[in-house]
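What you see is the complex with one protein chain gone and the rest in place.
By letter and in written order, the chains are A, B and C; residue numbering begins at 1 in each of them.
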Amino acid sequence: MSSFGTKIKLTVFGESHGDGIGVVLDGVPAGYKIDMDKLLLQMARRAPGKDKTSTPRLEKDFPDIKSGILNSTTTGAPIACVIENTNTKSGDYSNLLETPRPGHSDYTAYVKYNGFNDIRGGGHFSGRLTAPIVFAGAILRQILEQKGIKIAAHISSVGSARDESFNPTVISDELINSLNESSFAVISSEAEQSMRDVIEQARKARDSVGGVVECAVVGMPVGVGGPLFDGIEGKLSQAIFAIPAVKGVEFGSGFNSAMLKGSENNDPFEYKNDKVVTTTNNSGGILGGISNGMPIIFRAAFKPTPSIAVEQNTVNLTTKQNAKLVVKGRHDPCVVPRAVSVVEAMAAIAIFDMI
Amino acid sequence: MSSFGTKIKLTVFGESHGDGIGVVLDGVPAGYKIDMDKLLLQMARRAPGKDKTSTPRLEKDFPDIKSGILNSTTTGAPIACVIENTNTKSGDYSNLLETPRPGHSDYTAYVKYNGFNDIRGGGHFSGRLTAPIVFAGAILRQILEQKGIKIAAHISSVGSARDESFNPTVISDELINSLNESSFAVISSEAEQSMRDVIEQARKARDSVGGVVECAVVGMPVGVGGPLFDGIEGKLSQAIFAIPAVKGVEFGSGFNSAMLKGSENNDPFEYKNDKVVTTTNNSGGILGGISNGMPIIFRAAFKPTPSIAVEQNTVNLTTKQNAKLVVKGRHDPCVVPRAVSVVEAMAAIAIFDMI
Amino acid sequence: MSSFGTKIKLTVFGESHGDGIGVVLDGVPAGYKIDMDKLLLQMARRAPGKDKTSTPRLEKDFPDIKSGILNSTTTGAPIACVIENTNTKSGDYSNLLETPRPGHSDYTAYVKYNGFNDIRGGGHFSGRLTAPIVFAGAILRQILEQKGIKIAAHISSVGSARDESFNPTVISDELINSLNESSFAVISSEAEQSMRDVIEQARKARDSVGGVVECAVVGMPVGVGGPLFDGIEGKLSQAIFAIPAVKGVEFGSGFNSAMLKGSENNDPFEYKNDKVVTTTNNSGGILGGISNGMPIIFRAAFKPTPSIAVEQNTVNLTTKQNAKLVVKGRHDPCVVPRAVSVVEAMAAIAIFDMI
Partner (left out) sequence: MSSFGTKIKLTVFGESHGDGIGVVLDGVPAGYKIDMDKLLLQMARRAPGKDKTSTPRLEKDFPDIKSGILNSTTTGAPIACVIENTNTKSGDYSNLLETPRPGHSDYTAYVKYNGFNDIRGGGHFSGRLTAPIVFAGAILRQILEQKGIKIAAHISSVGSARDESFNPTVISDELINSLNESSFAVISSEAEQSMRDVIEQARKARDSVGGVVECAVVGMPVGVGGPLFDGIEGKLSQAIFAIPAVKGVEFGSGFNSAMLKGSENNDPFEYKNDKVVTTTNNSGGILGGISNGMPIIFRAAFKPTPSIAVEQNTVNLTTKQNAKLVVKGRHDPCVVPRAVSVVEAMAAIAIFDMI
C-alpha cells in the first residue's frame, strides 16, 4: 500500500510521467496555521535542477492544495495536494520495457504488475514521488515545531567524503535552522567542497555515488513510543525505508554498538537542571522503543542511484537473452543532497504519527 | 501496539514475571500440518540456560496451545498459545523502581506508564517476550517451507569476532538446515570459538557484548513487496526493530553501498537456466521494495545487553539526585546467539505477511 | 479517518465549496480494463440536477484521473481522481456559522473542529463527497463483474410509497442491468409515480422525505467473510453507514427476523443443479458472517435530508440564546433516488475489499 500511519494517514499517488502526483494527509487536527513560504522552501530543497549535483530536469513542483486548508489554516478535513507533471520527456525511456536497468525496479515491477505498470520515468517508483512526501512533512513539521519538536538532517557522507557528526547530546537551534534552509546541508563547510568534488567526479564518469544522511529529532517529550511493534525505531525505519534507495537505517551508535561492551554503550543517567538526561547518547534517544528526551539520532544509507550512463549487462525479457544496456535520459549523479529534506519529512511524518 | 501484520495479525502479550506470556496469531489459513518437534526445537534454540553464554535462569517455555490447531493441523481460527512464567525471582529487581538501569527501558517505561507498569524482570519489555514470537515464527516458517521459502540466520559477529558472510547469490539447503538446528549458529566453525572467548571474557568482567546477526530468505518468488510503504525493507525492518536491543538494520550491501559507485553497486542481470538472476546481490534481493528472486539478505545490529553487574551512574527518581547502581540478578553476557532464532522468526512473520 | 479497507484502501478528500474533491483508490491490481462510458454513467446517476426530485445545483462532476490508469487499464499504482468544484454559491450558507441547522452536522463539526472546518456547502460532510465514492465503486464493480459478481439496488420506499422487494433467491441479469442504468431505480414501474408524488409533495411543502434502498450482490462465491469482526455484515454496514443520512442497515429478514421463530427463519439447504442452495433467503446470503452463495441482500434506511426551508428552532452559538432558522440554498427534497448508485458503489467497495 502507498499509505502510512495510524493516527494520521498519508496516501501518496502518482506516476512520474502521468497527469500528476500528489498526496492525501488525513488526521491533521483543525486550527493549525501553515506558513506557505516555509512549506515551499522545503519543496525547493528537494526539487532538482538547482546545480550540477542533480538532474537537469526542471520541475516547478507547485503544490495545488485541493482541500483541508482554508485561509492558511487546517480545517480538519484531509489535506489533499496535486502536483502536475510537466517537462517530462517520455521518449527517453522506451527501451527499458524489454531491457530492465540493473539496480532499478524495472524488472521486479514488470513481474509484479504483469507489464501493465507505467514505466515512463520510473512510474510510481520514481524518486519524484518524494515531492508530495516533502509537502506532507513540511506541514507536519510546522505543527511539531509549535510543540517544541524540531527536525534537522545533514549529509553525513558522500562516497568517502565525510561531514562531522551531530553532537549527540546537544544540538543548537542555530544549527537546526541553518540546516533546515540549506540546499546542501552539512555541518562542516569544508565537507561540502569535498562532497561536491566526489559528485562531480561521478557525474563526469557518467556514474553515480551513494551516501549517508544523519537526522536528529530534538525536543521529543519523554515517553513516546512503546515496546515491541510500537517502538520508535520500527516506526521510523518503516518510514525511512520507504524512501527510494535507502538500504540501511541505524539509531544512536547503531552498527557500531555491536562492537561495544555494555559498559561502553550504556548511557549513564544524571540530573541536569532538574531534568533526567543521559551523559552520552549511544541509544539515539530511544530506550525500550520509547523516547528518553535526548535527541533521537539516526542515519540512513543511500545506495548510489542505479541510473548510470555506462554500459551495463542486463537481459532482454522479450528475446530471453543476455543483453547490453546504456541508459539515456537525465539523472542525478547523487541523490543524497536532495534526500536530506525527504529524510526530514519522513521523520516528521513518523514522529507526528506517534505523538 | 503489541501487534503486527496486515494479512496475518500477530499479538504478543505478557510480562516477564506475571502469570504467563503468549501470542495470538490470526489469519493463518486452515489445513496446514504443523510439526510440533520442529516447533519445539526452535523454541529450545532461543531458550536460555543452555551454557555459559546465557543467563542461568532455566525456562521450560512450553507452549500451551489454546486454539487454532487441532490434530496438529491449523483450523483457520486464531492460534493462541500461553507460556507460563516459572522460575521467576522477583526479589532481584526491587531497587530498579527508583534507580533506573542505564541502557534499559526502566526510565522511559516509568514515564510512559506513570509507574504502573510491571517492572519485575523487565515486564512487557523483557527479552522473554521473544519466546512467543519464536513460537509464531516457527509455525509460519513451516508453512513458508511448504511454499519453497527457507530462512536461515547466523551470528555474523560478536564484538570483534567475526564469522564468514553468506554467499549472497547461492545459499545451500545443507547450510540452511545446519544453521536451523544449531544453538550457536555460525558458518565457519573457527568463528564459534573466538566468539565464545569474547563472550566469556565479557561474562568474567561482569560486562556484556553486542553483535550482528545476518539472515537470508531463500526461495522468494519474484514480485513480492511494492514501492513506498509497501516495500520489503520497510516491513522487515519494522519487525526486526521490534526485537529488544536491535539498533540497526541493513539490506544487501547496506551501509557499505553508501561508499560505492553505481557501477560497482548495481547487480547485472543475466539468464541462468532460463531464469533471470543477478550476478552479484548488492541489492539484498530487493529492487524498488520488491523481491527479485535472489536471496533476501539483511543484517541486524544488537547492542550489548544493558544489564551488567558493574557499578553505573544513574539517578534516583524518588530523591531526584544522582545515584550509583549495581544490577543484581541473572543476565546474558551476550544475547546474540539466542537472538538468531528470534531474527529468523521475525523474518518469517514479516515475509508471511507479504505473500 | 476518511479511509476504508484492508486489501484495498479508499481515501476520500475534499470540501463541498473548496477547490476540488476526489479519491485515491489503492490496491487495485494491474491489468484491468476500465470502460469509461460505464463509469461516467454511474457518476451521472448520482449527479444532481436531472429533474425536480433533486437540487437544481448543476455539477459536471467530471473525474480527472491523475494516476493509476493508463490506456484505460489499471497500472497497479494508486488510482487518483480529482473532481473540480464548480457552480458553488457560498454566500447561501453564511448564517450557519452561528446558527447550526437541526439534523445537520453543523453543531457537532463546530465543536469537533473548533470552528475551523470549512462550513460552506457542508464542507467535508457534504453529500457531494459521495461523487468520488461512486467513481471508485464504478471501477471496482467493473472488476467484480469480470469475476461474475453483480450489484444492483433499487428504491425500496420513499416515505410511505413502496416498491416491490427483490425476489431474495433469484435476481435476473435483466433486472440488474435495467436497475444499473436507471436514474430512478425501481422494480415496479407503478412505484415510481407514487414515489415521485411523495417527493413533489415534500418539495412543494419546502420539506424533505426519507426512504429505504434495497441492494443485492449476486454471484458471490461461497466462503467469503468470516466470524466475529471479519463478517460480511460488519464490513458492509461500516461502508453503508459512511453514506450521509443512513441511520439503519439490515440483512436478509433483518429486523423482521426478531419477530420470527427459528423454524420460520432458518433457510433449508437443498441441492439444485448439483449446487448447494437455500430454498429461502432470510439470512440475506450470509451465515456466520460468511457468504453462502445466495444473493446478499440488505436494506439501508435514509433519514429525510435535514436541509429544509421551513422555519426551525435552533440556537445561536455566539449569543448563546435560542434562535429561529430558515435555511436558504438549493436542496434535494429527497436524496434516495440519487443514493441508489452510492449504495451500489459502497457495496462494491466493501465486497471488493473482502475477496
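In this text, contacts are C-beta pairs under 8 Å (C-beta built on N, C-alpha and C of every residue); 3 or more make two chains touch, one makes a residue touch a chain.
Bear in mind the structure is a predicted one, so any value in this text is a computation, not a measurement.
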Practice task
Out of B:D19, B:E174 or B:D274, point to the residue that touches the absent chain in the complete complex.
Solution key: B:D19
Handout entry: From B:G68, B:G121 or B:P306, residue that would touch the chain that is not displayed
Key = B:G68
Problem - Interface residues of chain C (partner: the chain not displayed) - result: 1-4, 12, 100, 102-105, 107-109, 111-112, 124-125, 129, 157, 159-160, 202, 205, 207-212, 222-231, 233-235, 237-239, 241-242, 244, 246-255, 257-271, 274, 276, 278-279, 282-284, 287-292, 301-308, 310, 312-315, 317, 320-322
Practice task
Tell me where the left-out chain touches chain B, residue by residue.
Solution key: 1-3, 9, 11-15, 18-22, 24, 26-27, 30-31, 64-68, 70, 73-80, 82, 112-114, 116-118, 123-124
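The rule is simple: only the chains that are shown with their structure count from here on.
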Practice task
Find the chain most remote from chain B, comparing centres computed as mean CA coordinates.
Solution key: C
Exercise for the section: Would you identify the chain whose C-alpha centroid lies closest to the centroid of all protein C-alpha atoms displayed? Expected result: A
Exercise for the section: Go ahead and note the Å separation of the Cα centroids belonging to chain A and chain C. Expected result: 39
Fill in the blank from the handout: Rounded to the nearest Å, the gap separating the Cα centres of chain B and chain C is 47
Handout entry: Junction residues of chain A, two or more chains touched
Key = 1-3, 12, 112, 124
